[in-house]
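Here the complex is missing a single protein chain, while all its other protein chains stay put.
For subunit A:
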């Protein structure tokens, strides 16, 4: 059996990325269960993975099993268990360095920057198992408000406020606490998406916004530079400069430029379609992961 450890079910990208990974492994024929502290399942995105409580996992786990985890804090309590342990890296926070130093761990990365980071730190092989945007985000022709700006206030609210002051003719819509479907609905109707979390490891929402046809204006991020190409598919500026950079692309004279940035953003997001991710994972399962995962 394969198990994936989750710290909870809240609205955090890492939870969704982990469940997407589980869903795909199941689709590829592997037995897999999600493990949450109390057996609760997340209900803010669709999934078909069965969920069990951590206590049930601890009672059942054996040496034939494989255990995936992505939260560094899980490393210590999983260490004494008999199963194979696999670190599914979703961010290159320095907190992971003592974790990836454990030679008993197999290492997986969700994107190239994380793959390079772990390879450089450990000198060990790292498999990139990919990440994807849910199909519901892809723009499919809904009416789009060119002056509607979506943003997530959890990190960088002040940056968004500064942008609001500079972009007075625009309507700012906060995306907070929404389930995936409602979030996609909001993004598909917005013309802009502000990514205001400096140092974000990947920034899946910005990529989802590209899929939704938004013009993404972002602060510099870490792993997200894998897909952000400033001036080609997004606007990129330091936090203090973002309001000016964004407002410079407003107005009728810039309409063609905005359209071009949205088009390129959408094209970029297509590289992260679920079907493509599934093919990548299928190759990895047939290759380097074959010995790591449990097949029964």
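Just so it is clear, a contact is a pair of C-beta atoms (placed from the backbone, for glycine too) under 8 Å apart; a residue touches a chain by one contact, two chains touch by 3 or more; residues count from 1.
Here, contacts and distances are computed from a predicted model.
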Name per UniProt, for the chain absent here [options: "Cytochrome c-type biogenesis protein CcmF", "Autoinducer 2 import system permease protein LsrC", "Glycosyltransferase family 2 protein" or "Biotin transporter"]: "Glycosyltransferase family 2 protein"
Full-complex contact with the absent chain, from A:50, A:248 or A:286: A:50
From A:40, A:55 or A:147, residue that would touch the chain that is not displayed: A:40
Listed residues A:1, A:89, A:246 or A:293, member touching the removed chain: A:1
Interface residues of subunit A (partner: the chain not displayed): 1, 11, 19, 26, 29, 31-34, 39-52, 56, 136, 177-182
